[in-house]
Structures are given as C-alpha cells and as structure tokens.
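For this view, one protein chain was removed and the others were kept in their places.
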Amino acid sequence: MTIFYILLLFIIIGAIIAVETENLLSAVICIGAIGFGASLLFLFLKAPDIAITQIVVEVLGLIILIRATIARDLTFISGDREFFGVVVSVVIVFVIFLAGIIVLQTLPDFGTPAFTKASVPASEAYISEGLEKTGAANLVASVILDYRAYDTLGEATVLFTSIIGATVILRKRSRKLLEESE
Amino acid sequence: MKGMTVVVKTIASWIKVLIFLFGIYIVIFGHLTPGGGFAGGVILAGSYVLLMLAFGREFAEENLSLGWASRLDCVGALLFIAIALFGLVFGAASFFYNFIQQRYLADKQTALELISAGTIPLSNIAIGIKVATSLFLVILVMSAFRPNESE
Partner (left out) sequence: MLYALCFLLFMIGLYCTVVKKNMVKIVLGILVMEYAVNIFLIMLGYRQGGEAPIVGREDVLSGSKVTEAFINSSVDPLPQALVLTAIVISLGSLALMISICIRTYQRYGTFDITKIRRLKG
C-alpha cells in the first residue's frame, strides 16, 4: 500500500512543477514524468493492458507536444492574469475540493471493487462466464469487443473525427488558392 | 524536417523492423495476452514515426504517402463495421453478435489457443490498422510546418 502513496506523491509533485514553471520545455518533460509514473501505478494496480497502452500513448503525446513547443521563439510568458481573478479562482477550486472530500467518504474503502457493491453487479457475470461465452482468455478484450462493442464503435468514430479535424486545420493548400483568386 | 546523422540512421533502420514485428504480435495475440488493437496500433504508428524522425519527412512520405494513409484508415473503419454487420445477417438480429463463437466454436474446447474467440481477433486487426494509420497521418501533417515560416 505504501508504494501507491509514494507513486501518487511523485505524480503530484511532477504536476505542481509542470504547472508553475515558466519554461515550456520543462513543463512538457514533467508531463512525461507524470505519464511514466501513472504507467507504473497501473502496473501495481494489476492492470497490464492499461500500462502498455499508457506508455506508448505517452511517448506519442510527448512527440506531438515537443513538436509544437520546441521550435517557437516565444516560450517565456510571465505573469498570470489580474489579481482579483486569480484569488476568486483559487477560492472556488478550494471549495470544490472540500466538497469532493466529503462526497468521497461515501465510497467503499480502497481494496474492495466499488462496482460490485451496486445493486446489479455486472462484473461478476463478466468474470465467471466470460471465458465460456466468448472464448477469449483476456477478459478486458472480451469486455471491450464483445459485451460492450458499441463503446468501441463510438471510440473509433471519435478518433476518426478528431484526426480529420486536425488534418483539415493544418492544411496549406487552401490558403494559396484563396490568395490566387483574390 | 531534415534527417539525422549516419549513426542514428543505421541503428534506426535495424530497430524499426523489430518495433513493427512487436506491434503485429501485440495486435494478433490481443485475446490471449494483455494488449489488443489500441496498444498494438499505437506501436505500429511508432515504428513509422521513428522512420520519419531519423530519415527526414520526404523519405517517410515516399514510403507511405498521405493518400495511402487516408485510404488505409478508411479501410480499417469499414472493416470494423462490416464485421459488426455480419452479426446482423448471420445471427440473432443484434448488431455486434459474436457469430463465429456462438455457432461454430461453441462445442469445441478452444480456450487459450490462437484460433479462438470468434470475431475478437478480426476486430483487433481492423482497429489496429485504423489507429496506426490515423496517428501516422496526423504526425506527418503536423511536421509539414517549418518553424520559421511566416505567412
């Protein structure tokens, strides 16, 4: 249990450094450290599928972020917004944090799966009959591709649409056509 | 985007084949070991990104051009929907019905083997193709802008 506390403390310190530093490259490197810490945490929480996915997505995300920030000249922007706005935001965030602590007391303790305390626990059917009905030894794969395949279809659609949006925004040709026609 | 030195180019040309093979392994064995279509697709995209970073953007674009990447992306998405529609045709009138498992393999004991679990490996391959080509497309388009261009 102490390993969870150590890793979460490492992640929180990395997040505080990423938020407060003024150099953009340091902030991006701290985000990389947060991602690796999260992947180690997933491995200790007995979720190897998620750990593999988190590491490779983290590496590609770092490549995208560094591509955007390393070649720009203006990477130092100093100062926050005006003082009154900052104080009000911090007070509201603190109030939400206290309210969230009170709500989180009602969850079951750490160590018992929270979804099995619901009125109709679905996970017990997935674990006990998953191999028999779908034939897949990896229960997570049987959940995302057989029991809940609609969610995978929605996720493929969202990925498709966001990549199309990014490609359309970064297009070079249409601007030249506009300049030629004017 | 220019390439890198000779040392980086030599090592990268050996390693990208291993990364590609590892990505195919994670995709195909997705129903037996941890992994699946998403992680394997991202690893496949990673091998092409290594090619682009080490050799320069023009070399990677000759290898897998923008047009081909878009077409493979659409092929992956259509394959996934076609597998879902076959369940509607063959099975009990529901969309993502695992028709191979329920009709042909339910009597045989094929747990923990490579050919098992019906449509799940086929869906993994379709999603792997889709995710890999999508991510390579977006990183290729993003590297088209030189940093000192001012339009």
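Going in written order, the chains are labelled A and B, and every chain counts its residues from 1.
Here is the rule we go by: a residue touches a chain if its C-beta (ideal position, glycine included) is under 8 Å from a C-beta of that chain, and two chains touch if they have at least 3 such contacts.
Here the structure is a predicted model, which means the values were calculated and not measured.
Visitor: Among the chains present in the display, which ones are touched by the chain that isn't there?
Guide: The undisplayed chain, in the complete complex, is in contact with A, B.
Visitor: Where does chain B touch the missing chain, residue by residue?
Guide: Those residues of chain B that touch the unshown chain are 33-34, 36, 38, 42, 109, 111-112, 131, 134-135, 138, 142, 145, 149-151.
Visitor: Given the full complex, what residues of chain A touch the hidden partner chain?
Guide: 4-5, 8-9, 11-12, 15-16, 18-19, 24, 27-28, 31, 34-35, 38, 41-42, 45-50, 53-54, 57, 60-61, 64-65, 67-69, 72, 74, 77, 79-81, 85-86, 89-90, 93, 96-97, 100-101, 104, 107, 110-116, 122-124, 126-128, 130-132, 135, 137-140, 143-144, 148, 151-152, 155, 158-159, 162-163, 165-166, 169-170
Here is the rule we use: only the chains that are shown with their structure count from here on.
Visitor: Which residues of chain A touch chain B in the complex?
Guide: 48-49, 51-53, 56-57, 59-60, 63-64, 67-68, 71-72, 131, 133-138, 140-142, 144-146, 149-150, 152-153, 156, 159-160, 163, 166-167, 170, 172, 175
Visitor: Which residues of chain B touch chain A once you look at their complex with the stated criterion?
Guide: Result: residues 26, 30-36, 38-39, 42-43, 45-46, 49, 53, 73, 77, 80-81, 84, 95-96, 98, 101, 105, 110-112, 116-120, 123-124, 127, 130-131, 134-135, 137-139, 141-145, 147-148, 151 of chain B touch chain A.
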